[in-house]
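Here it is, the structure, as structure tokens.
The complex appears here without one of its protein chains, the remainder shown in place.
Residue numbering begins at 1 within each chain, and the chains themselves are lettered A, B and C in the order written.
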Amino acid sequence: MSLRIGVIGAGAMGADHIRTLTRSVPSARVSEVYDFDVETARAVARPAFADVASSAEALIDSSSVDAIIIASPDQTHADLVRSCLAVGKHVLCEKPLAVNPEESLGVVEAEVAGGRRLVQVGFMRRYDPGYNELRDELRSGRLGDVRLVHHVHRNASSHTSATDAGIVTGSMIHELDTVRWLLDDEIAEIEIISPVSEGLRDPQLATIRMSRGTIVSAEVFVNASYGYDIRCEVVGTSGTAELRPLARIGTRRGGAESTAIRSDFVAHFAAAYRLELASWVEDALRDAVRGPSAWDGHVANVVAAAGVLSLTTGQRQPVTLTARPDLYA
Amino acid sequence: MSLRIGVIGAGAMGADHIRTLTRSVPSARVSEVYDFDVETARAVARPAFADVASSAEALIDSSSVDAIIIASPDQTHADLVRSCLAVGKHVLCEKPLAVNPEESLGVVEAEVAGGRRLVQVGFMRRYDPGYNELRDELRSGRLGDVRLVHHVHRNASSHTSATDAGIVTGSMIHELDTVRWLLDDEIAEIEIISPVSEGLRDPQLATIRMSRGTIVSAEVFVNASYGYDIRCEVVGTSGTAELRPLARIGTRRGGAESTAIRSDFVAHFAAAYRLELASWVEDALRDAVRGPSAWDGHVANVVAAAGVLSLTTGQRQPVTLTARPDLYA
Amino acid sequence: MSLRIGVIGAGAMGADHIRTLTRSVPSARVSEVYDFDVETARAVARPAFADVASSAEALIDSSSVDAIIIASPDQTHADLVRSCLAVGKHVLCEKPLAVNPEESLGVVEAEVAGGRRLVQVGFMRRYDPGYNELRDELRSGRLGDVRLVHHVHRNASSHTSATDAGIVTGSMIHELDTVRWLLDDEIAEIEIISPVSEGLRDPQLATIRMSRGTIVSAEVFVNASYGYDIRCEVVGTSGTAELRPLARIGTRRGGAESTAIRSDFVAHFAAAYRLELASWVEDALRDAVRGPSAWDGHVANVVAAAGVLSLTTGQRQPVTLTARPDLYA
Partner (left out) sequence: MSLRIGVIGAGAMGADHIRTLTRSVPSARVSEVYDFDVETARAVARPAFADVASSAEALIDSSSVDAIIIASPDQTHADLVRSCLAVGKHVLCEKPLAVNPEESLGVVEAEVAGGRRLVQVGFMRRYDPGYNELRDELRSGRLGDVRLVHHVHRNASSHTSATDAGIVTGSMIHELDTVRWLLDDEIAEIEIISPVSEGLRDPQLATIRMSRGTIVSAEVFVNASYGYDIRCEVVGTSGTAELRPLARIGTRRGGAESTAIRSDFVAHFAAAYRLELASWVEDALRDAVRGPSAWDGHVANVVAAAGVLSLTTGQRQPVTLTARPDLYA
């Protein structure tokens, strides 16, 4: 039995998901595709033998669609997810779940009102083999008590995070989610500063305090020029562990020993996306959600908003959450 | 449309192929499984919703089987492949194609007689992303003219290559095929020596001369104790390129910075096996063979036999091939 | 012509300096040694064929001593340096120059009053080959504009930095000096926090803003357990550069590929100490000071005091300096 999936948004991310599902997830079938630009939708749907839907709502309601992937522009996410909830279908929504915490709380409340878990947010790093080895190492106790986590997140250049706030809500949001999952702890406080005071405030350096005390640093530099570079080091009282750069070959040429650093973040996390989709499909088929929840998506939004406020005011900001609904226990 | 695959041999390799096809290759379906041990066949067939065949020949002849994977003991390979040829079905045969060059030549002749390419041999390294990056680098011309290739192939311990000859035909055979594919050149001469003269002659060091002059060294050490370690360096007149060790995390603990070296060769080449299977299925569906051919399997056997003779006699051995049939042009 | 050196303090650091001078600096001769513990002084002086002085003041005044190295306890530094100034002799004083900014300002004023540069402070990292390559890379312009610097400074365990303030004034002080020298810029603001709130506040994480905007992070963890680990990454708009771990051999054993991380900081910076001493001797012989000055030692103290205040108050602290005397232009 296979899951018939409707994909809303056929841009780079949506198209990549469709390709991955078609090539690598036997229990999934992309049945419908919708995009604001119908030509794009057609081009992407064709090789998957999928139909083109007339609207996002029509796709969500379609009897040929069991579950939905949302990869449309950020501001459409919250409403589309609520539509999925309304018809009781599983939905994998690309991050962010909504463009602000008020909206994401609304999604959470709608899911809670329905009394049933249907929403997963696309924090794909939780499926990345490297991050999972890091988390296993941490949980093994071999590092002792974790005191610090250092993140580095660099892009060669970025059009998608073109505002000060966008760097937080579009890029750093990955670190904000990852560290909660890595440490199984909540963010209590965040401060974000930048060495740049005029024009785009890039890079940004966040200093985060978790509720159990651990301090987390996160450098995000979306115009780092040299390539896409994701690092994470966990520092414990008995040792440290860190992600290693991905490089399959090394060369020696012209006075240098080198490995390539690519710029393509989709390629960098290709295994994570594949495992995320396979796992989500498997879960949806048995009506479960094990991945990052609507609550996780909402918390990321709350923390990101506090971060943006810190960047603007120059002050450290507390992170205040409403009580976590029992649905997410 | 999906390819219905029958798998002969449900040991570690066969079971892994079935798992990979079921989980990751949407256009494939494992329809039948045969194993000498019927309980093993049942255990492996069940999660794939496949039937258990009563014999290898019945599986090959079955109207529910479009193509066959052979992962049974080495001495059965040649006959089974010939049976597949007899019924005109595509077959992916684990290496070696046959247990000696005479037998593998027989398979080649049978395929040539049929006038149609149906056989692929399981030299999965040709699908490994690392080896492919290495080959792309080499073909880019950025290394200049290739003068040397150095291989290292170490296992923690090995039961499968438990004889002097078995180390060549079971382990080193991967290097013997890889270097032909990397360099697009034939092996002209081989010499194999060992530092060990009593008991199992392990490690072995092969020195190979290609027909265009390039010299290739290949260390194979199947009881290297520390883990599974595959290395390859290509040395050109303008630079060198080499495979990098696979490690997703590094740790610092107790006075050492470390990365893990695992012992499991199937896990090491997981991506290669997945890509090999996906590519073979795609090719079989359009009645093509792009992967390592029966001829490649035969050549590997000829070279391995020369290597074993060299190890026994202490003399360098020429590699003499019959003319390559046009079918493999 | 050789420089006759008197060494005050024959503990680990003093003894190591004497050994280095004797073995590797032809133009130096250790003529006198003083230590509070006369037996220690004798044991260290003997292989250097040096005399044992009856007091630090006698050593400073001695006609057999051209220049002085101070490696005695921190609280004695300022007075001893002033005594050297009083007799017009060159002095290399281990860091810190004094135990607080008031005292170090006194040393600066005394040197300025004398009108002649005689004092060098033992910030040996400025002589480390690795840090110098890093600085050369930065100055080459190949990294573009520097936006961030990340420091890591870990000891296996530490008795010498056994207080919250001591971690700043004894360990982090190296990063506080290094970054001024690397960036040729002054520290404008510092904030230090710790994940630990009870007992020794270790590790500590400093966030520093330079007067031209660059942000510097510095993790100092003096009980990191696994070894002595010094890292520094400079992040520019065109690229990054970082120190590489020092390891002469790597091993593969028992499922791991490893390099050793030693715990001995003197061994780690052996080349830096050797080059520092050779350079200081060469300079003293021609009555010059090119290394870190009394002013540098004072600035490090001012910044460290602001850091300690930040750690105590939980507030970011500005760094306020009096005008730099012309003597140090």
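Just so we're on the same page, a residue touches a chain if its C-beta (ideal position, glycine included) is under 8 Å from a C-beta of that chain, and two chains touch if they have at least 3 such contacts.
This one's a predicted model, so the numbers in the text were calculated from it and none came from an experiment.
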Exercise for review: Using the definition of touch stated at the top, determine which of B:T163, B:S238 or B:T322 touches the missing chain.
Suggested key: B:S238
Point to revise | Of A:D35, A:E103, A:E175 or A:D229, the one touching the omitted chain in the full complex | key: A:D229
Study note, to complete from the structure: Per the whole complex, from A:G114, A:G213, A:P245 or A:P325 the residue touching the absent chain is A:P245
Review point. Looking at A:E102, A:D136 or A:E257, which residue reaches the missing chain?
Key: A:E257
Check your understanding: Residue-wise, where is chain C in contact with the chain that is not depicted?
Key -> 22-26, 28, 129-130, 133-134, 137, 142-143, 238-244, 247-254, 259, 278
Practice item. Name every residue on chain A in touch with the hidden partner chain. Key: 156, 225-227, 229, 245, 247, 252-263
Review point. Residue-wise, where is chain B in contact with the chain that is not depicted?
Key: 144, 147-148, 150, 193-197, 203, 205, 207, 209, 213-215, 217, 219, 221, 223-226, 235, 237-240
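Note that only the chains that are shown with their structure count from here on.
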Revision key, fill the gap. Using C-alpha atoms only, the most centrally placed chain is A
**Study point:** Whole-Å gap between the CA centroids of chain B and chain C
**Key:** 58
Review point. With chain centres defined as C-alpha means, what is the inter-centre distance between chain A and chain B in Å?
Key: 38
Review point. Of all residues in chain B, which are in touch with two or more distinct other chains?
Key: 247, 252-254, 259
